[in-house]
Every structure is written in C-alpha cells, then in structure tokens.
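Note that this complex is displayed minus one protein chain, with the remaining chains in position.
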Amino acid sequence: MKRLLITGAAGNLGKILREGLKGYADVLRLSDIAPMDPAGPGEEVVPCDLSDRAAVHELTKDCDGIIHLGGISIEAAFDDLLQANFLGTYNLYEGARKNGKPRILFASSNHAIGFHKRTTKLDDKSELRPDSLYGVTKCYGEALASYYYDKFDVETVSLRIGSCFEKPRDRRMLSTWMSPRDFISLMKAVFDAPMTGHLVMYGVSNNRTKWWSNDHADLIGWQPQDSSDIFREEIEAAFPAEDRHDPAVIYQGGGFAAKGHFED
Amino acid sequence: MKRLLITGAAGNLGKILREGLKGYADVLRLSDIAPMDPAGPGEEVVPCDLSDRAAVHELTKDCDGIIHLGGISIEAAFDDLLQANFLGTYNLYEGARKNGKPRILFASSNHAIGFHKRTTKLDDKSELRPDSLYGVTKCYGEALASYYYDKFDVETVSLRIGSCFEKPRDRRMLSTWMSPRDFISLMKAVFDAPMTGHLVMYGVSNNRTKWWSNDHADLIGWQPQDSSDIFREEIEAAFPAEDRHDPAVIYQGGGFAAKGHFED
Amino acid sequence: MKRLLITGAAGNLGKILREGLKGYADVLRLSDIAPMDPAGPGEEVVPCDLSDRAAVHELTKDCDGIIHLGGISIEAAFDDLLQANFLGTYNLYEGARKNGKPRILFASSNHAIGFHKRTTKLDDKSELRPDSLYGVTKCYGEALASYYYDKFDVETVSLRIGSCFEKPRDRRMLSTWMSPRDFISLMKAVFDAPMTGHLVMYGVSNNRTKWWSNDHADLIGWQPQDSSDIFREEIEAAFPAEDRHDPAVIYQGGGFAAKGHFED
Amino acid sequence: MKRLLITGAAGNLGKILREGLKGYADVLRLSDIAPMDPAGPGEEVVPCDLSDRAAVHELTKDCDGIIHLGGISIEAAFDDLLQANFLGTYNLYEGARKNGKPRILFASSNHAIGFHKRTTKLDDKSELRPDSLYGVTKCYGEALASYYYDKFDVETVSLRIGSCFEKPRDRRMLSTWMSPRDFISLMKAVFDAPMTGHLVMYGVSNNRTKWWSNDHADLIGWQPQDSSDIFREEIEAAFPAEDRHDPAVIYQGGGFAAKGHFED
Amino acid sequence: MKRLLITGAAGNLGKILREGLKGYADVLRLSDIAPMDPAGPGEEVVPCDLSDRAAVHELTKDCDGIIHLGGISIEAAFDDLLQANFLGTYNLYEGARKNGKPRILFASSNHAIGFHKRTTKLDDKSELRPDSLYGVTKCYGEALASYYYDKFDVETVSLRIGSCFEKPRDRRMLSTWMSPRDFISLMKAVFDAPMTGHLVMYGVSNNRTKWWSNDHADLIGWQPQDSSDIFREEIEAAFPAEDRHDPAVIYQGGGFAAKGHFED
Partner (left out) sequence: MKRLLITGAAGNLGKILREGLKGYADVLRLSDIAPMDPAGPGEEVVPCDLSDRAAVHELTKDCDGIIHLGGISIEAAFDDLLQANFLGTYNLYEGARKNGKPRILFASSNHAIGFHKRTTKLDDKSELRPDSLYGVTKCYGEALASYYYDKFDVETVSLRIGSCFEKPRDRRMLSTWMSPRDFISLMKAVFDAPMTGHLVMYGVSNNRTKWWSNDHADLIGWQPQDSSDIFREEIEAAFPAEDRHDPAVIYQGGGFAAKGHFED
C-alpha cells in the first residue's frame, strides 16, 4: 500500500493508528481540523475541515485506502454534527468516488445500536437502535457506505467501535474495550483483505464479557488477541458496582443511552 | 383528534391527504415551503421552512399527530438534502418532543431499500440498501425515529411509500403503487391505533405483483383495498416491455437505482 | 367420530361447543365440576373433578377425541391452579394415554405469551412470555402436550385462545376476538385432520387488527370466517380510548399483564 | 412471445398446457418422445429424445421460452432416470444456453421435499428432503438451474408441482392439488414477468389445507384462483380415512415416501 | 455479597457449591429437606420443606442471591413433583418477590429439551421438548422465571444443566458433562453480573463433543475451562459402544427420553 489516509488523526484513535500503522503504508497521510504533530518520515500532515468539499477532494487524492475517524465522536449539538458528520462523511465518500475509489474504513460506533439491552447478544444483522444523535450519524454513515458500494463500487468496512483506550476506563468498558493492538491489527486485516464489499463489524477485543458476536470477522481474518480481563480487578476496585436499574447499565450504549437531549 | 399537522402539504401526497383527511381531525394544519391554497373550513395553512428551527417549533405546537411528508422527495444535491431532509426532519422531531410528543407518520420511501433485487421479497426486518442520496436521507429518518422513540417516547410509523398516484405511471408502479384511497385509510389506521412504538411498514396497495411483505400491517389494522391490476392492460400498452438487464428493472428502486450521481 | 369428550363443558367455551358440535360426533361426553344441563340426545353428562385421577381415568375411556377446556381459566390463587390446572391436566393426559390415545385439543391461552408488546407480531415459534400464574399453567400444559406426543404418541393441538364471546367486550378484544362460529369450525378442523402431531396455534378470528400470525393453520385447513370489525363502532363508542402508557394496553395480555399478584 | 417450447407435451401436464396456452405465443413448439397429436394452427410438433444432445440442440433453437416438463415424472429405475432426467435436463439447459438463453420453467416436484412431515409448513428456503430417486432428480434439476443462472444468465423458475389433474384423486391431493386453470395462469405469470433470476416456487392451488407457503409467488404476480375444497366431500366419500401411522400420510410425499426401492 | 441461599444443599450439586463457594458470600445459607452437615464458619444451615410456604418465606429473608437446586432432580411420580417442583418453586419465587427480590439461579435441566436428537445443535431459542415429567417441571420453572421477571423484576438465570459430577459417568456424559469447577465459576459469573434479566443458558463444560451452543454465555462473562476429553479413553473402555437405534442414544435426554412412564 502506497498511501493510506487517516482522517481525525489528531484524536485518540488517530494517534493510536499514527503510531501503530507506521510502516504499514509507504505514506500515512494524516489529517484533522485540530493541530497535529509535524510529519515524520513516511508521513504527510494535511490539515482539513471535512465540511469543506473542495479541500476534502484534494485530501482524498492518490490514496489506496482511507481510515475515516474524522468528525465528532461524542454527543453534540445537531448543527455541529450536521457539518462534521453528515456533510463531512458525504464529502469524504465523494472524494473517494472521484479519486480512484480506495477502500474505506468507516468508524461507526456501538452507539448505533446502543439502545439494545446488555442482556441481548447482537450481530451484524441486528436492528439499528441508536442511543444519541451521535449514534444516528453513525447509522447514516453506514447507510451511505452501503449506497456507495452498491452504486459506485466503493468498498467499506463499517466498524462499530466499542471503547478503544490503553485500558478500560470504567466497568462498562470491560465489555466494550478494544485494545489499541487489536485495533491496529484490525486495520491491517481490513486493508489486506482481497475484497470486503460493505461489511459491518464490531470493534471489540476478546473480552470475557461481551455483547456482540463478531463471528464473521474471520471473513477478513481478524482475530483479536487481547482481553479486558487483566484490568478487571483494578477497574472493579476503582468503580462502584453497577445499579441494574440505571439506564446506563441497562443499555449497551451506557451513558449515551442514559442522558437526555444534548442541548436541554 | 383535534389538530393534525401535515408537512409537505403542497406536494402530491400532501394534496391527497388534505382532501382525503378532511373531517378526520377538527383541524388540519397544512404546511409547506411552497404556495398552498388558502385555508378552508377545518384547515390552518402555515407556511414554513423546515430548516428554520424556531419556525418548526411554532409549527408543531398543539398538534395531536403529525404526518411528515415535508422535505425533498426526489434525488437531489446533497446540500439541498442536508437542509430539507437532514436538518428539516431533526427540527420536526425536536418540535414534536418539546410540544407534547404527538405521534408522527414519517414518510420514508422504498428508496431506503431500493438496491434489493426485484426477485427478493422484503419485510420490515430486511437490510437497508438505499439506492440514492435521497434514499440515504430516509434511512437517516428511520434511525432518528427509532432514537426519538427509545429515548423520548415519541412514537413513529416509518412508512416506506411505494408510488402514490391516481394510477400507476409505468410498468414498475404496477408493483409499487399505493392508491390514494389506501394511503388515506392507512393514515387513519396509524392515528387510530392505541400504540405504535416505532414501526416500519410498506405503503403499497394489494397489487398482484408485489415485492414487500406487509403482514404486520394488521398490528394497526390496515388492509389495503385496491390493486394496480385494473390498470395493467393500459400500462402495458403504453410502455415498452422491461429489459431484465436494465438496472432500473433489476433493482426495486427502479430509475433511482439505475442513475448515476445527481451532480455528475 | 363416535365419542368426543369436552371438559369444562359448563363454562362459556364449553357451552358454545356443546351447542355448536351437536351432531359432529355420535356422542358428546360433557364433563365439568360445575352443574350442567341434563343430557340431551347424543349427549352424556359426566360430572368430574379433574384433580381426581381415578375419576378422570373413567371419564376418558372410549373417547375418539378430547377437547380439554377444563380447569381454571382466569388468574387465581396458585394452590387452586395447582389442583385444577397442573394436576388436572396431568390426569387428563394420563387418562388419554391409558385409554387409547385420542387426539387432544388443549385450550391454551394468549396469556402464555401475554408479556409481548402489542407492536410485536407473534407466531407459533415466538418465545413464551406468560403474563400471569394462569398463563404459566398454559406454558406448562403446552410442555406436557409436547412430552406426551414425543414419548407416547398422544397428539395435541395447543390452541392459544384469544377471547371467545358472542362479540368483543372491550377495545382489546377487537384484536383478540374469536367468534363462536370460528371456534366451532376450528374444532372440526382439528379432529378432521389426518395428523397433527403437537401443533401450537392461535385461536383468533380474521380481525382487522391482529397480533398473531396463524399462517400454519392451513396445515389442518382452518380458515376463520369472521371479523370483529363489524362490532368496532359499537365497541369504540362504549369504551374510552386506550392509554398507550397503560400496561393493559402495552402488553398483549391486557389486564392480565397489568395487574399485580393475585393474592396481594 | 413468438415461440414457446413445451417438452413432455404428450403427458398429462403437457396436454393441459397445449390446450391452455393456445394463443399465448405465436407458436407453441410441442415435443415429446411419445406420440403427439398432429400440429394444429400455431403449433409445431417436434418429436425428440431428450437424451439426444444434438436433437435437443435443434429443438431449443429460436425459442423465447421453454416449459420443461419432459423426462420421467414418476419413480423409476435409476438407469432410466439417468438418461431421461439427468442427461435430458442437462441437454436442455445446454440447448438453451447456446440458443439465446430463453427463460425456462423447470417442472420440479413436491417429491424434492417429500420427506418433510405434513405437520411442517415449508417455503422456498426449506431443506431439500427428496422422497424417491425421482425426487433426487428434481433436486439435481434445481441445482443445475441455479448454476445456469449464476454462471450463464439463463433464468429459471423451478416449480415444485403438487398434483395437477382435473380434480384431486385421493385425500392427499386435497392439499397438493393445482388446478389446470391455475397451472396455466402460472405459466403466463412466469413468462410475463420482467425478471425471475432463479426462483423456487410451489405449484399448488389455494386449497384449504396446505403445507407450502408460496408468499413470494407475488414476486411474479401469480395468485391461484381455485381450491380443492369443492371436491372435498366427493373425495372423502370415495376414499377411506387416512391412518396417521402410515408413512404415506405422515410425509408430504405420500406414497413416494412410503414405498421402498423401485427395483426391489 | 452478604448472604447467598442455596436450596437443595444436601444434594450432589449442593455439596459442590457448599464447598466451592466458601468465602464467595459472607454467609452461605444452606437449606434442604434432607440432613446436612452442621454449619461451619460463614454458613447457616436451615432445614426447610419447599412445599411449606411459610417456611420458604422465612428461608428467603435477607438474601442477596438464591441458587435454587432444591426439589426432585430425577424422574418421579407426578404427585411428588407437584409438591417439590411445582409448588416448591412457586414458593421460592414468592419468597424472593416479598423479600427484596434477590437474583435467582434456577437449576433447569437438559431434560427440558431432551427430545431433540443428538444430531441437532440447540441454543437458548430452541423449542422446548421435555423428555420426562421431570423435564416438564423444568419448562414450568423457566416459564415461572420469565413471569416473575416481566411482572415483578425478579431476575433469573435458568441454567439447563447437563451432568455435573467429578467426572463423566457414561459415554453420553462426554457430551453433557459440566465440571464442578466450571459450575462454581458459572455461579460467580451469574451473581457478579450487573444485570441478567431472564437468561436461559446451558450448563456444560467445553467438551469436544457438544450439542448446545452457549455463545451468549459471554453476556455474563462465563467461559468454561474444562473438557470431558481427558476422561474419554477411560469412559470408552468402561462402557460398551452406543447403539444408534437406542432411543437413549438418539435423543439428547438419554435414558430419560428412552424410558416409559415412571409409574408403569
């Protein structure tokens, strides 16, 4: 792979991949609206506002693959999501379509299905039940990806990411955690695969507690190596027991499902 | 029912309902961005741009039900869809949430699933496969409706409308046609039902050829009365036989699935 | 058919069948713990307490079919259900097993699945979700019927009866109503069928609103003829609109799902 | 349609269609290995042994559609089936492939699924369970049809025919009967449809007792008009009651499932 | 966890847990109708007849969790099951409901699904097919658990236990065996889980041969560690090969499915 574009490169996930995918492509093109560290060897740093169509068009030139982490990744005002997530993702797909149709990893989210209960095992065919406006933008992104594959042959893996940090940050993340190492190996599996079409997958490590069946991840040969269980004792000591009548505990989306409207 | 709001009242579907629902509610509040006929008895005419949040907030006051036909109903430039369909539908749901949570009929579309082949029978659980940017806005609307029900208890029937005209306008519509009479009786079924939660249904008459299984329509007691078959001879005489290698024939979305990008 | 036993013959359903099945068998053997009218032509009246095993053994002799309506058919104290429904149904199956294995119609109930919401369409494979202790006894009866067929070749149709009266008695029954005429024709279909194994079916007329898919009823050739819709206007006039936040409206079991523990 | 080929035209089904499809195509090309009546107006009579590849190649020239009823339609010695059904059907598909790829109606049979019990409702996705060597040849034919569509774009409707006679001939046929009129209208629906791909359907009238769900028949707009029920009384009078322990009653394939090996 | 009640504590499973759960709760309250060893540190020994409602009410006071192993765990006379399993389990749920609604582990059994064949892989949605009156009592218990959760918010894990002994005792148990160690870890997973609702799971180790898919066990984070395979050679040497025409080999329930009525 010659050039791999990562949008949202200044964020948490972007930094993990900037480090972890070093050497995977000849050039990592890193882009964000926020400040980024200067380009190192094998890197290009291209600041870009995803709502600027012409800029995104330039950004997506000459890429063999795109990891689209950009946009807002928490609950936000709808008008902000409209620019960053609705318009931004459209601009990105249009850029890809016009610039050689590289495969796209779309960072979807567990919040696209966050209103399912924790006692329900989901898979890639489960009903969408977004838990937030943010989650709705991810449903939109998956629909857009489906459309661009069906009509324009732009391939996407829509990855419903759980919680990707160095380690889980609360009890819920014992179930939703994806280790940075697993995230990196997953990115390689996505771009190494000979063919993906539009696949929906869950981004989660091999944790002991789990709500998502990811069996079809072996279609592209991904096998997570890590488990949150090594942090269990520490996390359970640090956080109080969960109350099963708390919506943040009942629903898979946790706090996103529990809280009211962003702007209220 | 005291007051029923119809958005998009100046359009084809809006006119059908303005006429057909006369007397169903004490007041029909009719709204559009386009010119409408002046209010008759039992009518209020309220021009409104759905992308204007404050105006939509006013519009949705004191309603017992909302039929949301507003926004763009054909393939269009994304920037236009962004205002009319993404922002407009959000504004409408916010208005409903803040103004007593009336039940909403959301005019979704067969174009949300238009990339399925005509040889596949679909139901309400079938995978979303939008055939156009317009279709993507309908996937978004259904996701938003799911969210507003799960979190805010705003009920919606997301109706994937086929083709609602006086009679079918081409051979494809022999399968997708919904008669105005069936559309009207469906609206009454939606608002008469004691409870809907968020239901996804197909808006199609009892045609002889059909791609959508609507069995669960009896949850709210809707039984279409009409069939396109009385127009079959006329339509088949007027339009040439369909070519099974034409994408407009292969896919359920017809011409929407067949045509390229709107702006190309 | 020479002799058809009906238990619970003094009850509402029993009376409907006593009248409706006149002449269907050479002899109707009618049994109840409550007083019954004296035997007419082609009838035998055999009082019996279903919790008395020896009596039930006698009762079930020389029958070609059994319609088991007996036991308690409303929510009741567990100790009463223990005798009438748990023990009584066991005694009946033992009687059948030892007396030539006639086919059994087991009067199960919608209350075996009453905690499903009204916005969910069910079929014979749907998860059991009883709404009352009474409903639990019906889940038990269906399991017992499955066992007696698998091990002893005693056939049963477990019929989840909706509401069988001359006409619907409230708004909920517009969906759950089974007309006496349809009930009678169903009984004939059950005993005319060459083979039933253990089938689970719903006992409901062809109402306009419906929560249960009964497609496989044509395995035994039953087609309901009636619809509650002819009573809709009358019922809607007589009963106030339903409140969608009332558990009796949310759940299919209606009042059974809504009320607390019988003995509290 | 200019020319429609019917193989097996001398058989029971062939005669029904020869009469029923008069005028549907400009020319009916009628073929069989057995003697046929001489060609009338709009007919061509072409004797042909389906196991003769060159002859079949000629036979299939210049056709716009093929109804393949030819071959052996009862249980037979394997060596006979090998020629007539295995080789014959292959020759027919090769002829079609090389001669313009007309759509094919393949006369499959309920005996492809005849080892399912009568208490199981089947649809087009149900597991194949042939009840005879004859049934195995039909499974083969459906697989061949699938292959020719996937690789060569030759369309087929594989029709699992029940029992097509003027009227039912025994009690089992009350469930499996397809009226000649329904068979004829089905043929028209198959060839009128704009697109079929490879569809599996059941050929059965709208009987009161039924084991097969044919919901997707409306993909091509077929609605059977007849029911065996008008013959029920007559048939039940003429044939003894069925014994539910008889394999011919237990299994959908009837006598085919019950009898041993053809050559024993 | 302060106090964990174990009913049936004098039995095989009870003894395993009495030993294995030492220290898991501050107090293990051990109950049985049969004699038990005197209480050690961290133990309370409370003899109780489960059919005595008042006694069970006392027994279930002040518990944070209940492991309900009590009742009859083999095929038995119905009248005995009526007291011990039907009435006893009801009494226990009533006690739980009135005493703070602790979570319950209900010891269901593979005999609730024992009439499925060994060549069928089951999961938690598979049809109930009890193989014995004992199995019927377990179907009843699962229905009761469903009811108490839906109406009263009493949570249950219904565990369909295979065969829990130190090692497998015959060839069938090579497939159904659950090691004591896995049973103990499962109990901890059940009571450590933040939320269970009503879950149905299979209690079986990670054996090489297996009939039950337990994928959703990771909803509560249980991963069995043991396999019967280390005993395979020993068991196969000790027991004759299984005869595939023996009902005890055909059906998952083994001998329970094979034997006739208990009292015959």
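Note that the chains are named A, B, C, D and E in the order they appear, and that numbering of residues resets to 1 at the start of each chain.
Operating definition for what follows: contacts are C-beta pairs under 8 Å (C-beta built on N, C-alpha and C of every residue); 3 or more make two chains touch, one makes a residue touch a chain.
Being a predicted model, the structure only gives us computed values, none of them experimental.
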Left-out chain, listing which of the shown chains it touches: A, D, E
Candidate in contact with the missing chain, chosen from A:Lys121, A:His216 or A:Lys259: A:His216
Residue in contact with the excluded chain [from D:Ile33, D:Val56 or D:Leu133]: D:Leu133
Chain E, residues in touch with the chain not shown (by the definition above): 117-121, 171, 207-211, 213, 241-244, 249-250
Missing-chain contacts mapped onto chain D: 78-79, 82, 86-87, 90, 94, 97, 112, 115, 125, 127-133, 135-136, 139-140, 143-144, 146-147, 150-152, 257, 260-261
Interface with the undisplayed chain - residues on chain A: 155, 193-197, 199, 215-216, 218-221, 223
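In this section, only the chains that are shown with their structure count from here on.
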Repeat of the B-C interface, chosen from C-E, C-D or A-B (over half of contact pairs identical by residue number): C-D
Chain pair with the higher count of C-beta pairs in contact (B-D, C-E): C-E
Cα-centroid distance, chain B relative to chain D, in whole angstrom: 41
Chain centre separation in whole Å, for chain D relative to chain A (CA means): 51
Residues within chain C bordering two or more other chains: none
Pairwise chain contacts under the document criterion: A-B, A-E, B-C, B-D, C-D, C-E
